[in-house]
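A protein chain is absent from this complex, but the other protein chains hold their places.
And then chain A:
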Amino acid sequence: MSSAPPRSTDERLGVHPFPHRHLLGIAGLAPHEILFLLDEAEQWIALNRSTEKRDDRLHGLTQINAFFENSTRTLLSFEIAGKRLGMDVVNMAVAQSSVKKGETLIDTAITLNAMRPDVIVIRHDASGAVRLIADKVDCPVLNAGDGRHEHPTQALLDALTIRRRKGRIAGLTVAICGDVLHSRVARSNILALGTLGADVRVVGPPTLLPPHVERMGVTRFTDFDAGLEGADVVMMLRLQSERMDGAFVPSPREYHALYGLTTERLARAAPDALVMHPGPMNRGVEIASAVADDLNRSAIPEQVEMGVALRMACLDVLTRRQRGVEGWA
């Protein structure tokens, strides 16, 4: 009934292939915009595999990584991506920040903005927090994970990994398995892979599947074996340790028995099914080591590699407007 005021974050900019100021989520991206980012990432894979891993097109720009929630691999991935493009990269970790001293998120955003960064990468434990900050700053913002809401670069790197290994995404059956309820990776992947034409399933114990998740266009399975049947891609999710001991599932060993991916279980999926995991893995809980380490099946190290390339593409594309790149101004 009430009409929302126009939001700067939804503002569409010009007619170029990625007309968004920020990357806050997969929601709102058109299929061709997603594919554009994947295509842009391809060039960086080659660079990252060469000896001279350097392209100075973002030289002189400042990237702030503001991580309000602990992270090792995503922070590192964004830091390497920024540095390989020649940016000055600064990390603000929550332990060293004034957030602990009671400063509000908005004040932190205003402070960060006053440092005149050219791009800000944010992770926060509250859904919607990254958008809140994006509304208050003048430069592009990349969402590196907000609560249970979205983790768009993870979904994009997963899509890139699948596309390179399978040659396509449309028509594939992808089973996203485990703690979907608390997972921003699952939400972004449901949106990204669904938009690109995959048949997405969510598989897990009923206590860890979000209510009405079918309305996001997925099929819901609580029987792990049934959910794996014929899947082309099996994407396992991390189960946080605080949720294993009686809160959402009775115990880690029961979880492994019912929902852990083993070699025997994987046999139900397509013969060439790809196994993925956003990391960090709980070996012996959601995934058995034999599956995780199977080079023919597991794309887990490749996901990390694609992550750097994909994030380089996002940093490059989102800063084109302010850099005055031809056709993007």
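Keep in mind that, in the parts below, a residue touches a chain if its C-beta (ideal position, glycine included) is under 8 Å from a C-beta of that chain, and two chains touch if they have at least 3 such contacts; residues count from 1.
Keep in mind that, in the parts below, contacts and distances are computed from a predicted model.
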item: Per UniProt record, name of the chain withheld from view ["RNA polymerase subunit sigma-24", "Amidohydrolase family protein", "1,2-phenylacetyl-CoA epoxidase subunit B" or "ABC-type polar-amino-acid transporter"]; value: "Amidohydrolase family protein"
item: Candidate in contact with the missing chain, chosen from A:Pro31, A:Gly60 or A:Gly128; value: A:Gly128
item: Sole contact to the chain not displayed, among A:Gly82, A:Pro140, A:Pro210 or A:Pro278; value: A:Pro210
item: Contact footprint on chain A, counting only the chain that is left out; value: 1-5, 7, 27, 104-106, 124, 126-129, 131-132, 146-150, 184, 187, 210-213, 215-216
